[in-house]
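In this view, the complex is presented without one of its protein chains, the others remaining in place.
Just so it is clear, A, B and C label the chains in written order, and each chain counts residues from 1 on its own.
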Amino acid sequence: MKVNDFAFRIATVNGTGSASANGLLMQAIFRMGIPVSGKNVFPSNIQGLPTWYEIRVNHHGYTARTPEFDLVVAMNSSTYDRDVADLEPGGWLIYDSTWPMPKALDRPDITTLGIPLAGMCNEAFEGSRERILMKNIAYVGALAALINIDLGIIEQLLEEQFGSKKRALLDSNYRALRIGYDYARSSFDCPLPIRLEKMAPPDDWILIDGNTAAALGCVYAGATVGAWYPITPSTSLMDAFRGFCERFRKDPDTGKNRFIVVQAEDELSAAGIVIGASWAGARSFTPTSGPGISLMSEFIGLAYYAEVPAVFFNVQRTGPSTGMPTRTQQGDLLLCAFASHGDTKHPLLFPADPHEAFHFAVDAFDIAERFQTPVFVLSDLDIGMNDWMVRRFQWDDARQPDRGKVLTGEQLDEIAVFHRYLDVDGDHIAARTLPGVHPKGAYFNRGSGHNKWGAYTEDSDEYIEVVDRLKRKIQSVADAVPAPVVRTNDGATIGIISIGGCDGAVIEAIDWLANRGIPTDYMRVRGFPFPDSVRDFIAAHAIVYVVEQNRDAQLRTLLALETGVAVNSLRSVCRYGGLPMSRKAVVDGILEQLEHPAAGALLADNHGARMEVPV
Amino acid sequence: MKVNDFAFRIATVNGTGSASANGLLMQAIFRMGIPVSGKNVFPSNIQGLPTWYEIRVNHHGYTARTPEFDLVVAMNSSTYDRDVADLEPGGWLIYDSTWPMPKALDRPDITTLGIPLAGMCNEAFEGSRERILMKNIAYVGALAALINIDLGIIEQLLEEQFGSKKRALLDSNYRALRIGYDYARSSFDCPLPIRLEKMAPPDDWILIDGNTAAALGCVYAGATVGAWYPITPSTSLMDAFRGFCERFRKDPDTGKNRFIVVQAEDELSAAGIVIGASWAGARSFTPTSGPGISLMSEFIGLAYYAEVPAVFFNVQRTGPSTGMPTRTQQGDLLLCAFASHGDTKHPLLFPADPHEAFHFAVDAFDIAERFQTPVFVLSDLDIGMNDWMVRRFQWDDARQPDRGKVLTGEQLDEIAVFHRYLDVDGDHIAARTLPGVHPKGAYFNRGSGHNKWGAYTEDSDEYIEVVDRLKRKIQSVADAVPAPVVRTNDGATIGIISIGGCDGAVIEAIDWLANRGIPTDYMRVRGFPFPDSVRDFIAAHAIVYVVEQNRDAQLRTLLALETGVAVNSLRSVCRYGGLPMSRKAVVDGILEQLEHPAAGALLADNHGARMEVPV
Amino acid sequence: MTTSIVKPRVRHPGLPVNAIGLTRRDYEGSMSTLCAGCGHDSITGAIIRAFFELDIPPHKVAKLSGIGCSSKTPTYFLREAHGFNAVHGRMPSIGTGASAARRDLVYIGVSGDGDSLSIGLGQFCHVIRRNVQMLYILENNGVYGLTKGQFSASADIGSKPKRGAPNRQAPIDPVLLALTLGATFIARSFSGDKEQLVPIIKAGLRHRGFAFIDVISPCVTFNDHEGSTKSYSFTRNHMREVVHADFVQPQTEISVSYAPGDSTAVTMHDGSTVTLHKIDNDYDPTDRDAAYAYIRARQNADEVTTGLLYLGKGAPEMHDTENTVDTPLAELPFDQLCPGSIALGQLMDRYR
Partner (left out) sequence: MTTSIVKPRVRHPGLPVNAIGLTRRDYEGSMSTLCAGCGHDSITGAIIRAFFELDIPPHKVAKLSGIGCSSKTPTYFLREAHGFNAVHGRMPSIGTGASAARRDLVYIGVSGDGDSLSIGLGQFCHVIRRNVQMLYILENNGVYGLTKGQFSASADIGSKPKRGAPNRQAPIDPVLLALTLGATFIARSFSGDKEQLVPIIKAGLRHRGFAFIDVISPCVTFNDHEGSTKSYSFTRNHMREVVHADFVQPQTEISVSYAPGDSTAVTMHDGSTVTLHKIDNDYDPTDRDAAYAYIRARQNADEVTTGLLYLGKGAPEMHDTENTVDTPLAELPFDQLCPGSIALGQLMDRYR
């Protein structure tokens, strides 16, 4: 029996309303206090193509994606084959038995449960639209019975969603829920051996996606100017920002906005708007994805060389070019680190989940303004668009934004003359001024050659003097980015370095390996340029694996360049098919390269959604 | 006495016609059979700012730029100070003595020669325009007397330039030449100890700039579609291409063009035009510089992933952003190697001079079409815009273009069905088809996810299968790019790796060091990805220096990533002030890091334009 | 999974064939993956019919598009034609390059209002200016469909989104833009009016130089609601056809005939004829400035003027301007391109 430790997948057609039904399932399980994760695997299309929703529950809190499932709800005939294939031996398959069971679905080693969802809903409801929608709620009801989800909680959630305003809709939902629930109860012996049981209510946990979290971070950082051009999977970040601002940023007296969101005509323009606004003194940002960063490259170089703060959220998607816009990857590390022509280098932040997405968003503005340079928050589709169970965000009311060196009118009054690029304090950072403040503050911001006085130059020495300072300045950011997180295991000689959304899968892999006698240490880097502790971690381990989600081991490349170790001395585990990293992938990647007597046996044993931890 | 071994600089104001006078000097010396180089150091401006022209002669053929000069012609009062400063002790300074000599010019350890150029020309000529122009020819005449340039050759060149059509102009030039010449002869004892003496006529040498050479390469490669957006220092490449095509690409019967040059509205469009034309089967290219590549980034990723050939000439200039557009640098190596978001990698070619610019231009098209991928020819302002003395270009009439795998109508007739991305031959390269040829050849070219059949996909395995092949394909280019050039010295334990336009300075440095008991081996890489011989060279040397013209040691980075050696195990010599590399810079950079008893003494001795080689 | 579902290609003996022996089916592509009812699918249908009726060999056509729901449609027609799905907003440059290389093909570009009027506006204007030989269809729904319904630059002032405030920014009207930039074939139509659309597409394919058709194409999922000015109902109620085009193949007799004064017959460069039948007699589809003024006036009266709105004297297309040879550049033999060693030798002498 598997209690609170299994995974299931729901296969539907996109644009049929299954998304909200699946969200309902997720949230209900979450309210039961059970650690849960949901991965939405959807097409780059609006209606009619296959889409999947994968839910994993694990009482220990291991909620990384698993590639195998104990139960599948197969609502989409066009994907029957692969849906059946991904089912674990002994698993359960639920299909719509309104029609006779198709050959594709029969597999000897699984249990197939037919539920006439369409049939029952066609009887119970009027109109094709409602019938289609309610079919989704009906399978939610069936699942409630089969895996023992608290029906009361689901009804409570529907109540909260539709409230009294949409009474009729609420009733339909209740009925559909019951239809599925009752049919399952009466036809199968519920609950199945894979089932849920309430756990302690998780008061300090929330369920939220990374784009919403990052948007909230922008609000708390005091960002007032948002510019963007829509692109999957970053779009919901700006939607959320606008939403929060409507709530928190209205002038109580006039009802006017204390923010502005400009939908630019393209990404080049969005970058220009952010740079223009930051230059003028507002905290400004743009959410985008890979193609957007490519288009912003020229402007990024300007911000780097003219030293204008700017915050870019790159919610990464799969592949070069248009690639697979609705799949996840960590493929823009190199691009963002060295974006634009000439010698450049940019600070990067790597959140691992929505919780960090919130906090790093806030940090990004401080770093960008303190160091007067573009900063990239590298999120991805998995973090940005999927709901994650994370701790509540905290805010310290004492926290003030670090605006960096910005001379006030008073300060300008006192100094004899202002020079934009003069390193007065010897910390590689020159003070800047804002337009409209003081006649003495005036300078000409330019991407063409300039000397430390801020004047145009074509002189070698004057040019070198400025770019050498820039190099030192960016290097000094290493101590300002979030420090790496380290987890050690006694007797570990193997080190693992990873990044961002791989975290859950790596932690699970580490524990899995530890339980089997292979202890490893783990460092998750959270910012670039890397602090010295990264070099030390590498030096301290005989074998170091770098786990990441791209083809060319881009994190490994950055590690080798920054720490000076030979790139080949770091072993690489890369997964880049567009789906979130799994424990299986990490363990496979490690064992395949490991000289260890048990490696082979363990490899064979590494599968399944379960994750027992010996007590 | 220095015969055929010295350097001099002419300081003028831009837009006053000095450029042609300086070119005249260069060409005259070249015709005397003396190895010579000229570096034009001009402002990003059209008229009125300081500009310099530096000429170096060396009978051994060492013609890299030198930072110090034996003689200076100071025609621009606004730069008197630095012009005097850069003069070697014991050197000669020529100034316009129409006005009393300014304080700025007097320096005890040099000889100052005043020539009333303006005065004499105002007397001899009418109208300010002609007077200004002739002043330049007058100093050419004076120099002819002072350093012993063959007057006949100069007159011959003027004759060739103006011919009989512009008789009047020719006469003025003759007269101006004489004015300067006679004045110098009568006032100083000519020639000076630094002087020229005819050498054997260099029949197989020519004087040409790299942009012209690359343009000619495009013509010989059979390129028919050129698209561009003007940008310094690449502009003259397309001007030259058009010029050659007017000459070689006219249909004799109709007078119509066998080429098309599209002046695009920007670089994004230029890239699109090149990709569209290449996709349709024409050899197509675009010349640009750093900012252009940044803007083309998104399109480059499309060409990489959809496997469309495309040739990009990046005539590099100084700095991130607009930087110093009229200065040289090798700062776009990383950008071009990994341009665009996601996992990408692109072949690069590194010509060292106009001769290679011609041949590599031709090779670039073969590589782009054979491997169906974007290829970058990384030239720079120094190679592209300055006149270089190089061997005549050769063409083998047996050479046919390598169009790669392009299925003909006949081939398509025979095969059952065509799949765009199927690796039939196992060489990682799939055959392509051209539009308009055959119904069976049709496929949909896209930057979105596609499988080996050429169909749209969002499936992990199908996606991975294609990008894994791409990775192998680009790696296999290593054996197709021009092989590195190696020069060895007996007993050398030090290796030097360099690139492109650094060549002359490095060779001179190597000989200079060898003459002083420090033998070194030298490898010049000419293409990326690097062949194995590069790794071997590094492995074979206890100490390896990497000499390049950018701040962040970008070549060293690529070497470390490709060969797997630790980046810090390679010593770096970087110069990035925007002026061409000099022997002095290379030697300084090496000695400063060299553990060698004589290092200090040699460092002190390393200056001057001269380069004696003990016989 | 591969989402471009390939249709089985079965020859139905019953189906009518055109002059080159192909059936309408032969002009289809893979199954559409757009939303049921999307205007774009109707336009695809019109395109298929136009090519079929013009007897154009599919493989002599190049289909181009950018990114967006609209830009997906080239996969849904002309299975046997090469297609190029460019990056977002950059299809015009791909078309320019392809046409530069192979002037012998028939080029059709399909784009959306976001693709052409936002990120791609610069390229759209310049491909008009360059007068590249192609038919350019803008499937205009006032929103970014593929990114789920944000307003595009063609959204009208006051048009309501599904949620949130009405648009307050002035729309960019591609027809007025094309008139201002000197295009010589400019039309506006509606995805819901095949009778109007098909002949215009045929005429556009036969036009010498750049031909532009702005087709109002409602987005049923994000912009077909009450209050939207790009919905089916709004367009039906506010569109006003001023000229109806009839397209007649070279061979065929001009059958249709109207009362003189009401109609003008224009002969295209391939000998075919477009008969412009005026529904509003005040309208002169051959006078650029009059057309502009008329359209603006109707706009101020909340009307959407449709039809083949302007047909001008053929300005030189790109290859005329550039004086290129008639043979497609991509087909010139190498020996006509490479000057050879002797010429090189002579050239080298000039650099001494």
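Note that in this section a residue touches a chain if its C-beta (ideal position, glycine included) is under 8 Å from a C-beta of that chain, and two chains touch if they have at least 3 such contacts.
Treat the numbers as computed from the prediction; the structure is a model and nothing was measured.
Visitor: Over the full complex, note down every shown chain the hidden chain is touching.
Guide: Hidden chain contacts in the full assembly come out as A, B, C.
Visitor: Among A:23, A:61, A:276 or A:404, which residue is in contact with the omitted chain in the full complex?
Guide: Counting the whole complex, the residue in contact with the absent chain is A:276.
Visitor: Can you work out which residue in A:51, A:457 or A:520 touches the chain that's missing from view?
Guide: Answer from the full complex: A:457 touches the omitted chain.
Visitor: Looking at A:49, A:208, A:293 or A:364, which makes contact with the chain not pictured?
Guide: Of the candidates A:49, A:208, A:293 or A:364, A:208 is in touch with the missing chain.
Visitor: Which parts of chain C are in contact with the chain that was left out?
Guide: These residues touch the chain not displayed: 118-122, 125-126, 129-131, 153, 168-170, 172-173, 176-177, 180-182, 288-289, 292-293, 296-297, 315-316, 321.
Visitor: By the contact definition given up top, give the residues of chain A that touch the hidden chain.
Guide: Listed in rising order, the touching residues are 30-31, 205-208, 216, 219-225, 227, 248-249, 251, 254-262, 264-266, 268-282, 284, 298-299, 302, 392-397, 400-401, 433-448, 451, 453, 455-459, 462.
Visitor: For chain B, which residues touch the unseen chain?
Guide: 15, 43-50, 78-79, 82, 229-232, 235, 263, 265-267, 291, 321-322
Operating definition for what follows: only the chains that are shown with their structure count from here on.
Visitor: Using CA atom averages as chain centres, what separation in Å is found between chain A and chain B?
Guide: So the centre of chain A lies 45 Å away from the centre of chain B.
Visitor: For chain A versus chain C, what separation do you get between their C-alpha means, in angstrom?
Guide: Inter-chain centre distance comes to 40 Å.
Visitor: What positions in chain A touch 2 or more of the other chains?
Guide: In chain A, the residues touching two or more other chains are 43-44, 291, 321-322.
Visitor: Could you check chain C for residues that touch two or more other chains and list them?
Guide: 1, 3, 85, 87
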